[in-house]
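Report on one structure; see the data block that follows.
One chain of protein is taken out of this complex; the other chains stay put.
The letters A, B, C and D name the chains in turn, as written, and every chain counts its residues from 1.
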Amino acid sequence: MITTTLYSLTGLILFGMGFHTLIIHSHPLRKILAVNVMGTGVFLILVATAYVPLGQGDIDPVPHAMVLTGIVVSVSVTALALILACRVQETSNLALLKRRNQRKETKETRA
Amino acid sequence: MNSGQLLLIAILLSSFIPGIIIFCLPEEKHRLRTILNLCGSLVKISLVLLMNAGIYYGHVFEIRIPLIPGVELLLNGDPLSALFATLSSVLWLLTTIYAVGYLEGSPNRSHFFGYFSLCVTVTIGIALAGNLVTFLLFYEMLTLATYPLVIHRGTEKSLRAGRNYLIYAFSGGAVFLVAVVWLQAVVGPMDFSAAGFSPSYIESHGSVLALIFVLLIIGVGVKAALVPLHGWLPQAMVAPAPVSALLHAVAVVKAGAFGIIRIVLDVYGAHNLLLLGVLPLLAAVATFTILYGSVRALQQDDLKRRLAFSTVSQVSYIALGMSMVDQPLAVIGALVHLVHQGLMKITLFFCAGNLAETLGIHRISEMRGVARRMPLTMAAFSIAALGMIGIPPTVGFVSKWYLGLGGLAGGNWWLLVVLVVSSLLNAWYFLPILIRAWFGKQQGPWPEEQYVGRFETRLMLLGPPVITALIVLVAGLVANAQISPLAWVRFIVRGYSL
Amino acid sequence: MKTGTEIMGKIRNRHKRRDAFQLLFLILVFFLMALLGTIFSTIPVNNPGLASAVASLQTESGVESPVTAVLLNFRGYDTLLEVMVLLLAVIGVWSLIKAPAPDPETEISPVQMGVVRLLAPVMCLVAAYLVWQGSHLAGGAFQGGAILGAAGVLLLVSELPWLRTVPASVLRFGLVLGPLCFIGTALGCLFLGGELLAYPEGTAGWLILFIETACALSIGLTLALLFAGGRPHENVSRGDIP
Amino acid sequence: MFQADTPAWIIAPVVLPLIAGLFCFLFKRRIFIIALAAALANFFVACFLIYQFLVFGSMRCYIGGWQPPLGITLRADGPALLMLLMTAVTGLAVTLYARGYFSCRIADSERAGRHQRQQRYFWPLWMLLLAGLNGLFLSGDIFNLYVTLELVAISAASLAALSGKPASQRASFRYLLISLLGSLTYLLGVVFLYRTCGVLDLDLLRNLSGNGAGVRAALALLTVGLLLKTALVPLHFWLPPAHANALAPVSVILSALVVKGSFYLLFRFWFELFSPIVTQAGLNFMGALGAVAIIWGAVQAIRQQRLKLMVAYSTVSQLGYLFVAFPLSRAVEGAQVWSIVIFIALTHACAKSAMFMVAGSIYLHLGHDRIRDLAGVRASLPVTVFAYGIAGVSLMGLPPSGAFIAKWMLLSSSLVSGQWWWALVIVAGSLLAMVYVFRVMSRFFVIPEGEPLKKPAALSPLLEWPALILALISLSLGLLAPWILHILSQGTVGLVRVFPGGLS
Partner (left out) sequence: MTLAGLQTTLYALILSLAAGTPLLMAAALCCTPLKAMVIRLLPWATVPALLVALTAPANVHVEVDWFFMGGRMGIDATGRIFLALAGFVWLLASFSSRSLFKNDQNRVRFFMFFLTAMAGNFGLILAQDMLGYYLFFAMMSFAAYGLVIHKENEDAIRAGRLYLLLVMIGEVALFTALIVLVHSTGGLALKDIAGVSYHPLTLVLLFVGFGVKVGALPLHGWMMPAYQSTPIPAAAALAGSMVNAGILGWLRFLPPGQISCPRGAILFVVMGGLAAAYGVIVGLTQKQAGAVLGGSSISQMGLITVIFGMGLFDQEAGLRAAPVLILYVVHHSLAKSSLFFGYDLFIRQGKTVSRLQLAAILLPAMALAGLPFSSGAIAKTAFKELALSLGEPWSGLSTFFLPATAMATTILMLHFVAVIRRCGGSGKTGSTASRTVFVLSCIAVAGTLWIWPAARNVATHSVAGVKLLQGLWPVAGGCLLFLVWRRIAWPTGLPVEDEKSKTSFDTLVCRVTGFLQEKEEQKPQEDRLVLYLHRLVPNLRRAEKIMGRWKVVGLSYITLCLCLLFLLL
């Protein structure tokens, strides 16, 4: 029982930490990781839920299946998010570069 | 579906289908477009007349389409709707002819005539609406159908006018919607044919019902241009003349006034309103509007603006008459003014349009001696203007006469004062125009003389005002005949057994 | 000088404000989590969950492992959609970006090559084992697929030249294979048994294995391709005219 | 096997687009034919399901033959079927529109390759999204709903990023993160629920969920998660950039369908699953959020300088109406709650799709969508402008659109129950809607000065007519009201059980 509670509370704390990071930090990678942490937290709670004290130590397989599904989903989303983050970074970097170049050019022409 | 229902649908479709076809026509096919328009309006007039005959002989015309419990669309041909439908369809024909002449060679005519037809469809819908929901439906659609017409010129000024028109109209519509819903919440669904809800509600919900009445009047008062809800009307005169004619005489303002009539006669009923004691409020607003509109009209130099303010003033006669709903004579005056004002005002706007289109005259100060150049136009204008003042034998006198009689019958002496003062003001702002036009001396060339031909202007522009002016005269002269607006209005009022 | 100090002050102020916000936010998050935790821990645990239901129907499921039974039989529909999610991730990634071209100048160390050559087949074997084991113990398509994916990543990292020459259409087919088999089976069951995914009597075990195998392959490929980070170069397609 | 009353038909709307999506991904050529076939089939199946529903009543399909609590149930009741039909109709129109859109873009030789690639990936993503949405509407299992939500979220985010513009990618990234946050919150709620009740099936949950704090917390979490995805103010910030920067067909899909999915769940939870524990304060809170959304979205829409952004903010505003129905739900009889929401959702779906289509067509035509410079469009794209007008009218809730019916019911219930302030918000919202709709409309009527330099080629009818037809549908929804109400009243057998004697 205590184990379950412990696990669940840890999961909740992970969820909260992830959320905090997601909001406070601006770097895309951190955000993605934060979301992953949050997901992990939820999975942790889910796994903890699988422990059924009433039966004879039986493990409820359904939360496990759910966790599996969740993990797969989170993997997919993470992959997509990472790629998107890369693209965003790239394009914004490009834009940044371009802007800098332009500025330089104008300076040169002025000179 | 019986023949009566078919007739109702045919009446609506007779302008809707031409409208849709016209939308799809390419810009160049003006001959086909004109033919479609004219055929549509002729068919509509004959169908409406057919319906009138049917109504007179007691046939029932009714279509019900239930939407949700308590909300149904109801088209119903009763004598009152026949009055408005006839007015709109006849004036539509004339306005169409006029518009064809007026817009010759201007861009976007397909759209213009398409919306024109939609507009009249919607107006007929308003006429035929059998309950508040249906009325609301067409009332809102009317705003939509007229908006493109108002901003048809596409200039910044017209856009601004259009924007104001929308803001006013839709705000009014929203208030109206709330009121309709509320009323239904209080007294349940109700048709116009019920001619008022049961007086027992007044005991339980008196103040709420009074509030709802005020909201309803505000809702329709926007279109009827009751002061202070009139702001859009003078601005909307930037639209082309046929549109102004449509706004002032055929559709929009008339729809508002018609709404007031419906609300007073059919939704609340004379008895309930007397119990509620809200009629003095309506009377006060109407009086103020009449006087205010006249005074403002006096200040305008722009001819169409002056006419617009004159509309503000004149339409309120209807509201004034309805505020004495317990007096059959006043009701007759109000109802018949619905028709009469339409006839007179459309003539005036046609003439103003002629002046602008032919000679480029927009201001009254430019009108000196214009009657020598355009005698027929100005003759028509004069007849209508005299009618507005209430000079016999024009129709304007007939309305005022009944209003006065009704007011006196109800013991309202002040009404006579209002009529007198407003007649004097009307004379004050119309007679100088006439004097200037007929007896003034032309000073310099006309601002933009565009047409030189056999007649004073194009026949299509000349015909409609002359015809309407003749109607103004003849309808007054034969007011007491078997077939005249007045006779039909008497028939309507008989049905209410006030 | 004055302006300089002002600016510094401003920056400091902003920092302060941010810190204050962070603190507030932290407190709020903590409060929320504490609240949730309290609620969660006070939930009376008096329901048996679905364990007993699963246990009672275990024999009908055709597999021994309860998790696999749930995944592929009782809640096979979830899994079907989940496989789709994976595929979707690939499609999404491919729609976004082209796979980075291999850097021809990087030299792969022979040690790495050796390890890869050694490990990759073993990993494939392990994956196959995991899939097979899924029917009675922990394991199954996802686990197997993950191992396969890892193998793929290894291969990709070591820049094996033939990897790049695999035609895109083959990759597509590989990706679609698992979901297609899954749906195919499901529909087959529908046509045969009247219900989607209602395996006919006695065939459940084999069908599940079949689905798992196909899915494991596709999942492995998916993960590897996700790692590759973009759509392959499709020479034939007109879509990638530079 | 496939008789008319076979429940297995229910899975068709999920499976058909799924397979189509796979094939679209697999093949290179004739993808459009596959997608079109799937959309058509989906439409017909939806119609058939409604027919089936009307004849045989509410259907349940137990996947794999496993009954709850273990198995997953798909169920087809009135609201679900109407949402399904909405998706099918809009989906069909979008499919056609997208075809026109992409062919028009590909015809432009400058970036043909890029446009072709966009089309290539659009179809599978769209098909999978369609499958996800259909699954969402039909699913009767709270965890399965999570999976479908994810399916929708990922495909939607990919679609949103499809245009390749940096802005769209940034927006899409944010969208993805937010919907992940939402999904995780939702999942946390599911965990709470499972912990309390031990079942996942909605019907069982409804019976089991007692009055415990766990269920309430679960409801709060589920709600917040779904609110994030529904983009209710103040959580709406991701929506306008994501919707406005996407390709036109994608904007249509996102705005018309995707947000509806999460809202649909929210509504189901509040009014079906958890209705016994819902408090009036909670309902009022949601209503207040909705009211804020109506006003805020409309005001922001009025402010916008670009057509697509304006339309996107209008979505924010319109979503508010859905929530204003919450506090009023208790004032009306059972079936009406659903009808209000369904009417708003249906009208908004059709009208908003039409609007985004119009915006897309105008963008294609002019090369920009600045509201200031829309003069002259009327002459070259009359059908499109007409469609815009009609869609705008529907959004404003003028009769006889479906939104009017909904507005009527909302007003009526707010006035009957004496909560007139909601009526004020509703009326104010529609007036503001008038302002933003006609702000654009009036620009169409400006007659441009001078002759246009070059007359742009006319757009394909596929770009113009779907918009018009959708707009017309949205306008005439009010006339279909009796039919929709019939479906809803059939489907509220379950609701009646939940709310004995109505909701009052």
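The definition used in the following text is that a residue touches a chain if its C-beta (ideal position, glycine included) is under 8 Å from a C-beta of that chain, and two chains touch if they have at least 3 such contacts.
Note that the structure is predicted; figures quoted are calculated from it, not measured.
Trainee: What chains on display are touched by the one that is not shown?
Mentor: Within the full complex, the chain left out of view touches A, B, C, D.
Trainee: Consider the whole complex, including the chain that is not shown, and state which of B:Ile22, B:Leu359 or B:Ile391 touches that chain.
Mentor: Residue touching the absent chain, from the options given: B:Ile391.
Trainee: Tell me which of A:Leu22, A:Met38, A:Met66 or A:Ala85 is the one touching the absent chain.
Mentor: Answering carefully, the residue with contact to the hidden chain is A:Leu22.
Trainee: Given that one chain is not shown, which residue among D:Gly64, D:Gly261 or D:Gly282 touches it?
Mentor: Spelled out, the listed residue whose C-beta touches the missing chain is D:Gly282.
Trainee: Check the options D:Phe56, D:Phe237, D:Trp420 or D:Trp483 and report the residue that touches the missing chain.
Mentor: The single option touching the absent chain is D:Phe237.
Trainee: Please identify, in ascending order, the residues of subunit C that touch the omitted chain?
Mentor: Touch set of subunit C with respect to the missing chain: 21, 25, 28-29, 31-32, 35.
Trainee: Where does subunit B touch the missing chain, residue by residue?
Mentor: 160, 163-164, 167, 235, 298-302, 305, 375, 386, 389-393, 398, 400-401, 404-405, 408-409, 416, 419-420, 423-424, 427-428, 431-432, 435, 438-439, 441, 476-482
Trainee: Under the stated touch rule, tell me which residues of subunit D contact the chain that is not displayed.
Mentor: Residues 178, 181, 213, 216-217, 219-221, 223-224, 227-228, 233-238, 277-279, 281-282, 285, 299-300, 302-303 of subunit D touch the chain absent from view.
Here is the rule we go by: only the chains that are shown with their structure count from here on.
Trainee: Report the inter-chain centroid distance for subunit B and subunit D in whole angstrom, where each centroid is the mean of the CA atoms.
Mentor: 42
Trainee: With centres defined as the mean C-alpha position, give me the subunit C-subunit D separation in Å.
Mentor: Subunit C and subunit D have C-alpha centres separated by 28 Å.
Trainee: Could you list which residues of subunit A touch at least two other chains?
Mentor: In subunit A, residues 15, 19, 45, 49, 62-63, 69, 73, 76-77, 80, 84, 87 touch at least two other chains, as defined above.
Trainee: Residues of subunit D touching 2+ other chains?
Mentor: 143, 147, 150, 154, 157-158, 161, 169, 188, 194-195, 200
Trainee: Where on subunit A does subunit C make contact in their complex?
Mentor: Per the stated touch rule, the residues are 1, 4-5, 8-9, 12-13, 15-16, 19-20, 23-24, 45, 49-50, 52-55, 58-65, 68-69, 71-73, 75-77, 79-80, 83-84, 86-87.
Trainee: Subunit C touches which residues of subunit D in the complex?
Mentor: 1, 6, 8, 11, 15, 18-19, 21-22, 25-26, 28, 61-66, 69-72, 112-113, 116-118, 120-121, 124-125, 128, 131-132, 135, 141, 143-144, 147-148, 150-151, 154-155, 157-158, 161-162, 169, 188, 192, 194-200, 208, 212-214, 216-217, 221
Trainee: Taking the complex as given, what residues does subunit C use to touch subunit A?
Mentor: Interface residues on the subunit C side: 22, 25-26, 29-30, 32-33, 36-37, 40-41, 45-52, 54-55, 66-67, 69-71, 75, 78-79, 82, 85-86, 88-89, 92-93, 96-97, 142, 223, 226, 229-230.
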